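Let me begin by presenting the structure, written as structure tokens, before commenting on it.
Every protein chain except one is present and positioned as in the full complex.
This part shows chain A:
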Amino acid sequence: MAEAQNIPVGSTTAGAIAVAAEADSTVATRMSAPPSFDVADFPVPNGREEEWRFTPLERLRGLHDGTAVATGTGVKVDVQAPEGVTVEAVGRDDARLGKAGTPVDRIAAQAYSAFEQASVVTVPKETALTEPIRIAVHGEGGTAFGHTVVELGAFAEAVVVIDHTGDAVLAANVDYVLGDGAKLTVVSVQDWDDKAVHVAQHNALVGRDASFKSVVVTFGGDVVRLHPRVNYAGTGGEAELFGLYFTDKGQHQEHRLLVDHDEPHCKSNVVYKGALQGDNAHAVWIGDVLIEAKAEGTDTYEMNRNLVLTDGARVDSVPNLEIETGEIVGAGHASATGRFDDEQLFYLMARGIPEYEARRLVVRGFFAELVQQIGVADIEERLLAKIDEELEAAVA
């Protein structure tokens, strides 16, 4: 049975617990316009809208108001796929684009209205890949609009690793289409240089009895705002959405999730964890789960945990569960923001542990459980190494 209904929970660390949505707000009414592929259907945001109120618009480099224009040297995309996988560059009119979801805000619609070429990666039905598909998105200093489709035929199995590096202003949509019984793990790593701005909507359409696992890892960039979204195309689908972010001084990292339980007997599990350090490090996590009236037998849980390592960082965490049927297996959510405080540091140091090692111990412990669930060994190792690197940079 439902544990909670429409109870947004907020936690900030800069002040008191402050976030609370209106009691009558719903996932749909909180948006300023209905989903659309056309940027003209969305008003230019002013920052007071529910979906924009946490985002520093002035740092979006014009992605939100139409002033950002694609440049020749935006991003370079390199796809390395094992045998059996088809990789195509296609035009705007390709019928496979936009099937998994529709842009829900102005920047996603801007990206859909402005991209010139899309990448379509197809894994044929019943093909189980043993090697990951690797997509390297490298920023070359310009502005770009992108669209990527990853489509798995029925009973296909694949791991996709998308790496974002370099410097760019990028708005994009990524579609994941899972055929019946397909299994897809996607790891999206945002390891941008300090100035990059990255806004993207990830749409997953999970087929009947299919399993989708998304791992979103955000370390870099000036502003990163991602919208991972899940819909189901049939009964028995499963979605796991894991996220890990490390927000440094001055960075804005925003993850806005939606799981729309629009089919019966589907599962979802959302776990996002973030660490923050430095002045004006700002992490935003919005976790919306919608259980529609027809989605009987739904089993869902979502959780967000934040670890604040220094003063001056801020977290806004808003889980929101909307339930339109009581005939479900389970639904719950949790959000908590804790501090790594001076007393913990003193305790560990009083046992001979140097300060840097003490911080490392706590942060690795915080992330370890999540990292172990990724299930892609080289990614797990890389993440732990990257976490160490982030900590080291902060100490230096």
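One rule holds in what follows: contacts are C-beta pairs under 8 Å (C-beta built on N, C-alpha and C of every residue); 3 or more make two chains touch, one makes a residue touch a chain; residues count from 1.
Assume contacts and distances are computed from a predicted model.
Trainee: Among "Transglutaminase-like enzyme, putative cysteine protease", "ABC transporter ATP-binding protein", "Coenzyme F420-reducing hydrogenase gamma subunit" or "Citrate lyase alpha chain", go ahead and choose the protein name stored in UniProt for the chain not displayed.
Mentor: Record says "ABC transporter ATP-binding protein".
Trainee: Which residue among A:293, A:329 or A:368 touches the omitted chain?
Mentor: Hidden-chain contact among the options goes to A:368.
Trainee: Write the list of chain A residues that the hidden chain touches.
Mentor: Its contact residues with the unshown chain are 307, 338, 342-344, 346-355, 357, 361-366, 368.
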